[in-house]
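Once you've had a glance at the structure underneath, I'll fire off some questions.
Note that this complex is displayed minus one protein chain, with the remaining chains in position.
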Amino acid sequence: MTITFTPSHPIWCAGCGHFGVKNAIVNALAAIDQPAHDTMVLAGIGCSGTIQNNIDSYGYHALHGRVLPTALGVKLANPDLMVIAAGGDGDGYAIGAGHLVHAFKRNPSVVYVLMNNGIYGLTKGQRSPTAEQIDPTTERSIDGISLGLSIPGSSFLARAYSGAADQLNAVMVAALQHAAAGRGFAFVEVMSPCVTYNDTYADWSGRVTDVTAMEGYDPTSRIAAFSTVHTLAEQGRIPTGLIYQSDAPSYESAWKKEGFNVPARIDVSRSIHQNSYSSIMEKYAF
Amino acid sequence: MTITFTPSHPIWCAGCGHFGVKNAIVNALAAIDQPAHDTMVLAGIGCSGTIQNNIDSYGYHALHGRVLPTALGVKLANPDLMVIAAGGDGDGYAIGAGHLVHAFKRNPSVVYVLMNNGIYGLTKGQRSPTAEQIDPTTERSIDGISLGLSIPGSSFLARAYSGAADQLNAVMVAALQHAAAGRGFAFVEVMSPCVTYNDTYADWSGRVTDVTAMEGYDPTSRIAAFSTVHTLAEQGRIPTGLIYQSDAPSYESAWKKEGFNVPARIDVSRSIHQNSYSSIMEKYAF
Amino acid sequence: MTISAKLDDLTIMVAGQGGDGSLTVMNVLSELFGRRGYHLYKSRNVASRIKGGIAAAQMRASVISRGCTGDQIDLVVAFDQEAVTNVGADLSPDAVVVFDSSDKPLDRRNLADSVRVIEIPFGRYAVRDLRRDLFKNSMSFGVISQLMNIDQDEAEDCLRHTLHRLPERVLLPNIDSFADGRKFALADKIASGGYPWHLERVTRAKHLMINGNDAIAFGFMAAGGRFFCGYPITPATEILEWLQKHLPAMGGVAMQAEDELAAINIALGAAMTGVRTMTATSSPGFSLMAEGISHSGSAEIPLVITNSQRAGPSTGMPTKPEQSDIAMMIHCGNGEFPRVVLAPGDPGDCFKIGAAATNLAQRIQGPVIIAVDQAVAQDARSVTPFDLEAVEPHDGARMSEDALQAMATYRRYELNPSGVSPWAVPGTKGGMSLVTGNERNEWGLVTTVPAKRREMMEKRAAKIDHVRADLPKGIRGGDRAARVGIIGCGMQSGVIAEASERLNARGTPVQYLQVRTLWPVLDETAEFIRSCDHVYVVEHNGEGQLAHLLDGHGAFGNLRSLTKNDGVPFRCADLVRHIATFEANTMHGDAA
Partner (left out) sequence: MTISAKLDDLTIMVAGQGGDGSLTVMNVLSELFGRRGYHLYKSRNVASRIKGGIAAAQMRASVISRGCTGDQIDLVVAFDQEAVTNVGADLSPDAVVVFDSSDKPLDRRNLADSVRVIEIPFGRYAVRDLRRDLFKNSMSFGVISQLMNIDQDEAEDCLRHTLHRLPERVLLPNIDSFADGRKFALADKIASGGYPWHLERVTRAKHLMINGNDAIAFGFMAAGGRFFCGYPITPATEILEWLQKHLPAMGGVAMQAEDELAAINIALGAAMTGVRTMTATSSPGFSLMAEGISHSGSAEIPLVITNSQRAGPSTGMPTKPEQSDIAMMIHCGNGEFPRVVLAPGDPGDCFKIGAAATNLAQRIQGPVIIAVDQAVAQDARSVTPFDLEAVEPHDGARMSEDALQAMATYRRYELNPSGVSPWAVPGTKGGMSLVTGNERNEWGLVTTVPAKRREMMEKRAAKIDHVRADLPKGIRGGDRAARVGIIGCGMQSGVIAEASERLNARGTPVQYLQVRTLWPVLDETAEFIRSCDHVYVVEHNGEGQLAHLLDGHGAFGNLRSLTKNDGVPFRCADLVRHIATFEANTMHGDAA
């Protein structure tokens, strides 16, 4: 066997929430029997953005904020891969916010794990768009699930908490299954405390609320989900669990139609295509 | 009197929806007696992005997609100005989507008029994020009002139709008043057909639905607004009118607190500040 | 224009208000001249707005193939006064102006007396007789066809061919309108001047009529390009549109992103899977892609980036040509990384370089930039058919699963003398690896150890030497013994070739080099410069960016910068006059 990259050890501070996220991804990949070589983990820039080094798969370290476009490119060029994008709240909600909106809109079958710690870890603690208080401004924090609900086309919206491994594992498995089944964009926000700059374990532990456990909760209703999310938020609670799932068509399904052939594997030798090329050239004849 | 810039004539195709938008802005400025020299109209790039040339005010032509950041910069540096940002659906929902999310979040008292024609006019008809069908993909169009509702902190969300001048005028006046009162970000999406590449007058005329006319409609409830918007959309209707308004604090109000002094007008002569500078320097003494 | 001498080389302009359809007149004329065997060079001059503003189409029809428009305009079809006023100074002395006098008679104040004007109220007639202003276009073609002594059948056939997409109910009134035009020409007093022109009928082998953007897209696809992601921007949009039309049928993907940052990063993602990938944009969009280009170089991801340059700075003049991003393309993106910048000179060259860039990107596993300007990108001209057989996709150091299995150890960033590491794409069993834009060790794990860092910088830099011999060579011409040289690229290619021809003909010996690889600067360029006493570097920008580039990389000191940055290409005649004058003075010792 060829010796190749083996996952390295995380470099996070002891107690960092990101450990739990890594474990959940590793567990979920195992749970669905996903082969390492058909898996690609792409990460943004941040403390969160080193997670790909610790998972047995193809790994990629994107530009800050651009992990979703790169993941989309990978998925479209090779829809057979399990594509997992990961990154922080700065990466995803600040510099990457526009791409997130368009990922919800397009709905490619990519898993996106956003590790929310309310701050920029790697650059030493500046406030992120999910910081609950930003001085000296009056800004309120962004809610990624609410944002996802607002975009027609979104198909899987879940939240988990790094301090609650069982639910996190379950949500992660569901997300991978959603993507594996070609059902579209699986968004998982993990509340993942930064013990060094924003230790929220105590606070969050008391606030997370599993919607799945709420009586009569219907994750297939966009309107009900929005209402629940905002009602809980007003009560100071953090809704978790599989909050919304739909059957919106996936982005790559549209491409798969017309003679689509896994671009990454097309044989592009001239001999095969020369006739097509010639007939196109003929249209310019003069 | 010094001779200065006088508004030029629009260069839009005859029948372009953008004419109506321009008229509404001009009318609304007059309606609230807004002095020209205390008004700044900033526009994006696109057919929509020439509107500033046709309005008696200070005018600015931003980079494509960046009209909201520039407008925010103007507003913070000189909160006494009436700041109106304008642009197309490509400018605002495609390249500018991230800034739009953060404008809703920050809630500066800026009016933003987004002229939605479902296409990129100036570059000759490519589909925009609000195009109703995008081949060969399965994407569903973005709904800016829904997006606004999803961001805690948003404070004014309205939609009008260029083909219905009265409602458009009324909405525009309300938006300017919201901003003039320092109540925050006033978002007005105007359905503004492009007669050359996407003539939707007939289609849209039959679909616009004024929520204000709906019995018991409550524009102060975020959840109700979301429900109405999505319910109408499922019925193929286009909700218009003042859809949501709140009392979320404006972004600049936070800055105005601590000895804030209209940065654009601060006297920065050395003599005034030298003592402050010296005492800061003293902290580095060694 | 002396009639007999000029009919082998004629420049025509059709001008009106943007969006009034007058440009279709030019399409019929192309059809006509094409059938007669002429070579064509077509350009447009439009404002960056949809309707309104002067829109003009220009066409040079010549018996010899030419790479630029003519010095002067011989025939103008103008639908309003502004068009004639603008073009006045550029008319040849015996030009003919066909003018739509519907609004008012022509004010011919700025026209030379020798210019002949034919006034017909096309628009008025079209509305009167056919109830639609648009038919004025076919009517004007009727007049011109008469003017050129084309018989009715041939002319009508050209018109029908051009309008063949129109439904019968629209086509027919156009034909009527055309026939009316011919009648006016016959009946009207314009007949008094006779019909001055007799077109040649030449035999010319089959050519293609194509613009540079389409040809780049085609070359990319022919070299196996199967993934494209872009964002609309003038004057690069045609590449997106061409590939959206053609790639899906070839099993590929061509998509419109939400912005340029998404476009280049989606492209990077796709490229990582092994599919040959391109993105394209124009100047402001290229500015936005700088971070991604640096990433392509650092993370070693093969990517072609086309920049169809427009006039800057910033939003600038979107529809005007310029070569003012040369320095940016070579130096943008933070830090140092290997890159190749190629500059094709015409659509035929665009095809070749589109293909070459696609292969080179695979071979250096990094960014290859194709630099064109609005003129090369959007002007259409007749070129010899593409040599499809000359293009074969090159895999670079890509490895099959079998090759991978045969290795003892696989490291994505393995050090080796070529600088190009063997590469197993995601999905390859046993090839798991890390790709990153950070400095790293061979496994792709972040490091800042100085020794490792130096090795990795050297590894990446080595790639350029690895492909240097295969970088597109320039095209040399003129008098190879001449001591005076001319250098240019892109939109200057046709102009410097023709200027060289004329200068040599009039006794000023010159040779020229059309540079096709801008970066790295090739030895041949240095040698060319050294072989001359001095060299004129012709470019469309203000700072002389190409001249500085060449100077800074060889300290020649014998370069003379000829620049222009007003959005209007150099005319051959201006170049000839400038160089001839300068040389005459030099010979007399007046200038240095």
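For clarity, chains are labelled A, B and C in written order, and residue numbers in each chain start from 1.
Throughout what follows, a residue touches a chain if its C-beta (ideal position, glycine included) is under 8 Å from a C-beta of that chain, and two chains touch if they have at least 3 such contacts.
No experiment lies behind these values; they were computed from the predicted model shown.
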Next on the checklist: If I'm reading the header right, one chain is hidden. Which shown chains does it touch across the whole complex?
Outcome noted: A, B, C
Checklist entry - Pick from A:H61, A:R159 or A:H273: which residue touches the chain that isn't shown? => result A:H61
Next on the checklist: Can you say which of B:A71, B:V113, B:C194 or B:V229 touches the chain missing from this structure?
Outcome noted: B:A71
Checklist entry - For the chain left off this view, which of C:G88, C:G312, C:G396 or C:G478 is in contact with it? => result C:G312
Item to check | Chain not shown, touching residues in chain B | outcome: 1-5, 8, 35-38, 40, 42, 50, 52-53, 56-63, 66, 69-78, 80-81, 98-99, 101-102, 255, 258-266, 268-270, 273-274, 276-278, 280-281, 284-286
Checklist outcome for this item: Contacts from chain C to the absent chain lie at residues 47-48, 261, 283-284, 286-288, 290-291, 294-295, 297-299, 309, 311-317, 319-320, 322, 324-325, 327-328, 330-337, 436-439, 446, 448, 450-451, 453-454, 457, 461, 541-543, 548-549, 551-553, 555-557, 565-568
Checklist outcome for this item: Omitted-chain footprint on chain A covers residues 11-14, 45, 47, 50, 61, 63-65, 90, 94-95, 97, 120-124, 126-127, 129, 136-137, 196
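As a convention for this text, only the chains that are shown with their structure count from here on.
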Checklist outcome for this item: Between the Cα centroids of chain A and chain B the separation in whole angstrom comes to 30
Checklist outcome for this item: Cα centroid separation, chain A vs chain C, in Å, comes to 41
Next on the checklist: Give me the residue numbers in chain A that touch at least two other chains, ranges are fine.
Outcome noted: 98-99, 102, 255, 258
Checklist outcome for this item: Check: chain C positions touching at least 2 other chains come out as 248, 255, 258-259
